[in-house]
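Here is the structure we will look at.
For this view, one protein chain was removed and the others were kept in their places.
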Amino acid sequence: MKRRGRGIACMWYPIGFTVAANPSAATVKVNEDGTATLLTGTVETGQGSLTVLAQIAAEELGVATEDVHVVSADTDVTPMDTGAIASRTTYVTGNATRLAAEKAKAILFNVAAPMLGVRPDQLEARDRKIQVKRFPQRQLPISQVAHHALFVKGDPPIGSASFNPPTVAMDPETGQGLPFATYVYATQIAEVDVDDETGEVEVLRIVASHDCGTAINPMLVEGQIEGGISMGIGLALQEEILFDDKGRQINPNLTNYIMPTSLDMPEIEVDIVPSYDPTGPFGAKGVGEPTSVPTAAAILNAIHDAVGARVHSLPATAEKVLAAIKESRVQGTKQLPGTRRAIAGPAA
Amino acid sequence: MNDKLRVTEKELTQEALRDPTEALRVPVVTPPVPYPIETLVPEVRQQTPAVGQRATRPDGRLHGLGQTRYIDDLTFPGMLHAKIKRAGIASALIKRIDTSEAEAMPGVMAVLTGREIPVNSFGPSLQDQPVLCDERVFHAGDGVAAVAAVTEQIALEALEKIKVEYEPLPAVLDPLEAMKDDAPKVHPPASNIYSHKIIKKGDLEKGFAESDHIFEARFSTQMVEHVPLEPHASIGMWDSNGRLTVYSSLGRITLGRTDIARTLRLPINRVHVVATIVGGNFGGKNEITQEPVVALLAKKTGRPVKAVYSRGEEFTSSTTRHPIIMDYKTGVSRDGRILARQVKLYLDGGAYCSWSETTLGKACILSPGPYNIENVEAEAFVIYTNKTVTGAMRGFGAPQVCFAYESHMDDIAKALGIDPLEIRLRNAFSEGSISPTGQVLHSVVVRESLERAAERYGWQESQS
Amino acid sequence: MTEVKMKLNGETRSASVPPETTLLKMLRESFNLTGAKLGCDVGDCGACTVLVDGMSVNACLMLANQVDGREVLTIEGLATVEYLHPVQEAFETFASLQCGFCGPGVIMSAKALLDENPDPTIPEIRDALSGNLCRCTGYTKMIEAIQDAARILRAKEHA
Partner (left out) sequence: MRGFKVVEARDANHAVALLAELAPSVKVLAGGTDLLVDFKHAPHAPEVVLDITRAEDLKGVSMTDAGLRIGALATHTDIMRSPLVRESLPALVDAAHTIGAVQTRNLGTLGGNLVTCVPSMDSGPTLVALEARVTVAGPGGRRELPLTEFFVGPRKTVLKPDELLVDIIIPKKNVGKPTDFLKFGLRKGQALALVNVASSLWVDPKKTFVEPRIALGAVAPTVIRAPEAEAYLEGKKITPEAMSEAGRIAAGEARPISDFRASAQYRRDLIAVLTRRTLENACARVQDVRPGGSK
């Protein structure tokens, strides 16, 4: 019979390296037509980080996302970056990008101020324009300002900046210190069906509420969460590198290393928790790794809820789950607890 | 068929291709369709603010058209293919490597062993990993020699001709066994426990003494592979100024360049690393693997050399997720407030350090969970074993400890008859909470995430 | 050497390859069509999915010789100069791909599905993608995009 259960798990996760310096640098160059080029040493490994960085640069410069072209991942061309690791790109490289764009913008403002007859600090950049705060009709297209800066004033609007998350080393005896600049938080709730005769677990639904600070691009945040959950499901139920007694891997292939296929994925509901971190670029923190942190815990709690069996070692394969069910029965649990709703099995 | 013959045949065919009557045979390079056709930008995205937009990815269209060029999609004139011979034995001394037969094979352009590598060690924190093992094998996936040949198949067949003589050593595979004083040392004379971390806050004994209930449990997790769909790939080539360019599937080019320069004993400005687009990382592509090998084979042959991991090598010879054995002891009050928590973590580090120190640190710091606990002690050890290297993987130990602390939390809730959501809300961090390392936390929304998830799920309604 | 003559992405093409050459190797090396990827080389991952006579196959599990006289469609032949295929367009709009390595294979599987079944249910889409492993996306946005592309294709059919 299939028994349904639900499980909850929450977590916290830091952004960036543990104390160790993990700087990023960035350069933003505004072209004479008001478009911009961002140089970053980070690497696009699928997360969409280049899109996010373009959005951050665009926001700071007051232009559109596709006005920013990102050049990345070339040590001859791009500035130092600690890389696509530790969920740090949006926060650390994002901060560097914003600061670099701010410097380029400052040059534009210095050029624009006399053209508009105001002080630079009275200006703002919006909608591809540089305009006077509270007097948006007094404006110049950013292209005109950039062109003027480059070819009349001879002051190219280029900004370079770097960012390293502030930390305080941990005491070696007590571990006390400030190892990370910021943390994100999340909760996932899993709903599963457990076949109490075979131990098979089917994950039906996962609700994921994640904090990433400001979501620079909610669509990409959703993608990260959905993907992280698939990894979490593999960790929870299926995946394991096995060794023989001589230390050689038994299953180094995708036939016998069981990762989730499209058929193994549940319905996922993503919720982005409103949050703003004043230390991040436009309030952003990060989202990459945390997405797969609470999934296994939530699923294992749901299994426990469904059949009253606690599996203490991952992955909770069907065989382990069945063994745990049998054990919990032996331990005098006359009735399976937690079976709020027993639903019919396939054979019934 | 004889390999030499096949190579000649290929050349002959290419001659034949120049015959105009054979025009059909000319390998066709379909010119890429010049997208986008339209240059108009959708109105909605012309406007600022840019932040918060569901902006499309500039690489999205190239991906969908199959036009994204990953490393394996790049070819250069005269490029050779490299393959690495794997030890297949977990712990051994290398007595002898005989490459003569492989070198004599038609189509084989160069063979490389560890002794030819200028500085044969690398690693992001400890430089304990050889590029190719020269004296000793530390795990079965270690490389012991490499071949560059005109085709991948010839390179593979040449690996079979390389004879390596081993003197087997006892292998230590279990981290708890490896911790014992009399266990064989993976990297003698160094201790198998190669990093340790401790966090102490409050008074643990006092906390347990004040607790109404004490719960104890051991949890453990498995070794997991990242499985990026793109296997590790790299291409090395030199120019006549002695400058090296490496195309590689690396998520962290700065460190990659440092390690390549270090192992090849080159000034850093003579090394150029390009990562194009990486086909999946998840932490598994944050350090070099075969880059120095392709570089040295390229140097030996004077030709560009490409190497791509097989799917098998992805498992045996790249990094993996740390299995962790986790002991939790938690003291709680009758109403479910956590008063004291003691955690001990034993991380299986595999054969080399890789990102173990980072993983150890994060796992240890995060292990008490996102909860206000006055009295905490968390201690973590990472231990060498003669197994596949464990390194960075999405979450650096956090998924493992989360599984433990959240399973533990539910068991406590159940024993006390408190709803799992409620017990978390009673303990969860809030703005200004103090972390186990004494850090005052800001922009804390763990409660909000709990409440929103429960609301979205219908937690209250689903309770009967 | 084996002579292979086929209709490749709508055009007659031929190649001369050693007999043990797989379809994937021929596409990538003889024709420089690198859209189909080598992810596992044994038919587990689906990154090399192409269509042969309209049926999706793992190009790593066919000999080049087997497509002699047949029609092969790769990701490079899916879009025309004027239009992206609706699946490609939807994948772009929904950010269905992240690292993108599995993408060409997934899109070819989706194309084969929609050719056969213009109005697939979510379970049918999941079933059609089960031969394409993806590690980045959890498949969720792919499924949404395929549903969207199906709607667009059906509307086109009606128009």
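Order of writing sets the chain letters: A, B and C. Residues in each chain are counted from 1.
Convention: a residue touches a chain if its C-beta (ideal position, glycine included) is under 8 Å from a C-beta of that chain, and two chains touch if they have at least 3 such contacts.
Since this is a predicted model, take the numbers as computed values, not measurements.
Engineer: Which of the chains on display does the removed chain touch in the whole complex?
Structural biologist: Contacts of the omitted chain with visible chains: A, B, C.
Engineer: Check each of C:Ser16, C:Ser30 or C:Asn58 against the chain that is not shown and name the one that touches it.
Structural biologist: In the full complex, the listed residue that touches the missing chain is C:Asn58.
Engineer: Among C:Thr34, C:Thr49, C:Gln98 or C:Thr137, which one touches the chain that has been omitted from the display?
Structural biologist: Residue touching the chain left out of view: C:Thr49.
Engineer: Give the residue, chosen from A:Thr37, A:Gln122 or A:Asn251, that touches the chain omitted from the document.
Structural biologist: A:Asn251
Engineer: Tell me, which residues in subunit B touch the chain that this view leaves out?
Structural biologist: Counting over the whole complex, subunit B touches the hidden chain at residues 1, 3, 6, 153, 157, 160.
Engineer: Given the full complex, what residues of subunit A touch the hidden partner chain?
Structural biologist: These residues touch the chain not displayed: 197-198, 200, 202, 238, 242, 250-251, 255-256, 258, 260-264, 317-319, 322-323, 345-348.
Engineer: Under the stated touch rule, tell me which residues of subunit C contact the chain that is not displayed.
Structural biologist: Interface residues of subunit C facing the absent chain: 2, 18-20, 22, 41-44, 46, 49, 55-58, 60-63, 65-66, 109, 112-113, 126-128, 130-132.
Throughout what follows, only the chains that are shown with their structure count from here on.
Engineer: Taking the mean of the CA coordinates per chain, how far is subunit B from subunit C in Å?
Structural biologist: 29
Engineer: How far is the middle of subunit A from the middle of subunit B, if each middle is the mean of its Cα atoms, in Å?
Structural biologist: Using C-alpha averages as centres, the distance is 18 Å.
Engineer: Among the residues of subunit A, pick out those that touch two or more other chains and give their numbers.
Structural biologist: Subunit A, residues with two or more chain partners: 45-46, 48, 219-220, 228, 231, 253-254, 259.
Engineer: Please output the residue numbers of subunit C that touch at least 2 other chains, ranges allowed.
Structural biologist: Subunit C, residues with two or more chain partners: 40, 42, 44-45, 95, 98-100, 133-136.
Engineer: Can you check the complex and tell me which residues of subunit C touch subunit B?
Structural biologist: 1, 5, 8-9, 11-16, 18, 28, 30-42, 44-45, 47, 74-82, 84, 87-89, 91-93, 95, 97-104, 107, 133-136
Engineer: Tell me, which parts of subunit B touch subunit C in their complex?
Structural biologist: Residues in contact with subunit C: 1, 6, 9, 13, 16, 24-25, 27-30, 32-33, 35, 37, 54, 56-57, 59-70, 72-73, 226-231, 277-282, 308, 310-311.
Engineer: Considering only the defined contacts, which subunit B positions touch subunit A in the complex?
Structural biologist: Of all residues in subunit B, those touching subunit A are 41, 45-59, 88-91, 139-141, 171, 173, 197-201, 217-225, 227, 250-255, 257, 271-283, 285-286, 311-312, 314-316, 320-321, 358, 361-362, 364-366, 369-370, 378, 386-388, 392, 394-396, 398-400, 402-403, 405-407, 410-411, 420-421, 424, 428-429, 435-439, 441-446, 448-450, 452-454, 456-457, 459, 462-464.
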